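Structure in structure tokens, see below.
A single protein chain has been removed from this complex, and every other one stays in its place.
Coming up: chain A.
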Amino acid sequence: MYRGREGQWAFYLHRISGLGILVFLMLHVANISSAMWGPEVSNALMKFYHQPVFQVGLLFLIAGVLYHGFNGLRIILMDFTSWGVRYQRQLWYGVWVLFVVFYLPFLIKIGGGILGGGHGD
């Protein structure tokens, strides 16, 4: 099925990013749900997550979501078009082009925030 090279990388990155996103989603739901215990609990938790180390984590998460999403579109093209499988490698490069275009604004905004020390309250 996957014979090394780009296809193999595409597959492993899809898996790892998928698992990473699921772990984040579970933490994220727990964090947002803390509002049910009132503003004090919720604000304390959010302040904790505003630390730079979690902002770096967020940059990884956004990278994971964008890659997983665009590579998922590549998989769908391979599934439902007659030419998708033939051009899977070119499509993978297309995934990275889209990735860079969408990732840059996040990198600049969040990365700038981390370096600028604008974190915390």
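Definition applied: contacts are C-beta pairs under 8 Å (C-beta built on N, C-alpha and C of every residue); 3 or more make two chains touch, one makes a residue touch a chain; residues count from 1.
Note that contacts and distances are computed from a predicted model.
Asker: Can you tell which of "Succinate dehydrogenase subunit D", "Sugar ABC transporter permease", "DNA-binding transcriptional regulator, PadR family" or "1,2-phenylacetyl-CoA epoxidase subunit A" UniProt lists for the chain that's not drawn?
Answerer: "Succinate dehydrogenase subunit D"
Asker: Residues on chain A that touch the omitted chain in the whole complex?
Answerer: The missing chain touches chain A at positions 1, 15, 18-19, 21-22, 25-26, 29-30, 32-33, 35-36, 39, 42-43, 46-47, 50, 55, 58, 62, 65-66, 69-70, 72-73, 75-76, 78-80, 84-85, 102, 105-106, 109-110, 113, 118-121.
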